[in-house]
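Note that one protein chain of the assembly has been removed; the remaining protein chains are unaltered in position.
And then subunit A:
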Amino acid sequence: MYVWEFAALKPYWGLIWQGLLVTVFYTVTTVAAGLVIGLIVGILRTTAPRWIAVPLRLYIEIFRCTPLLVQLVWMYYALPVLIGVDMSPAMACFIALSLYAGSFYAEIFRGGIEAVDVGQWEAGRAIGMRRGKIFRRIVLPQATQVMIPSFINQTIMQLKNTSLVSVVAVGDLLYQGSVITAASYRPLEVYTTIAVLYFVVLFPLTLVADRVELRMGAHR
């Protein structure tokens, strides 16, 4: 029977905390960047002419149909060679994670926008509103409502996906875990702790998501 020895982690709490902050930092920044990318690409996909919409579709499919791990490694090892710029692991990770998130958010936005009945556009036009205003005040708020469940799902995935940055030696929660394991020879305690930490951060987020969904749908 294995004897758990969580006390052995005591000297490493600082590192774990640091790792957790890095994970949260990557999640927040790449979700924010991904949302901006996703909103712009999603809107353009529904409204722009073909010569813009087709390349955007290509971008989305490339990032949806290749593994994030491959994208990270490619951004770190291949892209700097191709464009002749030195890129820090942190930068490569930020770019890859943002573009990856952006491609998924774009599809969520597009789906949400297209789910709004054309009658809503017509009602806006019929009272003399212009395109931009109808979009902002009538369509987007309704699209957002439809999008919330998928949006939360994708954001949860994004936080979990940040664990892949440890591959290129960015010091996130999982990376610190492997460092601590090497020093303490306590992989069971370390990885259990790390799994629990991911859970502790994400589970409340799903509860918040449920409440937001309920409140936003209250008038339905």
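Note that in this section contacts are C-beta pairs under 8 Å (C-beta built on N, C-alpha and C of every residue); 3 or more make two chains touch, one makes a residue touch a chain; residues count from 1.
Methods note: contacts and distances are computed from a predicted model.
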Per UniProt, the name of the complex member that is left out, chosen from "Nitrogenase protein alpha chain", "Amino acid ABC transporter ATP-binding protein (PAAT family)", "Thiazole synthase" or "Transport permease protein": "Amino acid ABC transporter ATP-binding protein (PAAT family)"
Touch criterion as defined above, residue of A:Gln145, A:Asn161 or A:Thr193 at the omitted chain: A:Gln145
Interface residues of subunit A (partner: the chain not displayed): 117, 119-120, 122-123, 125-131, 133, 137-138, 141-142, 145, 219-220
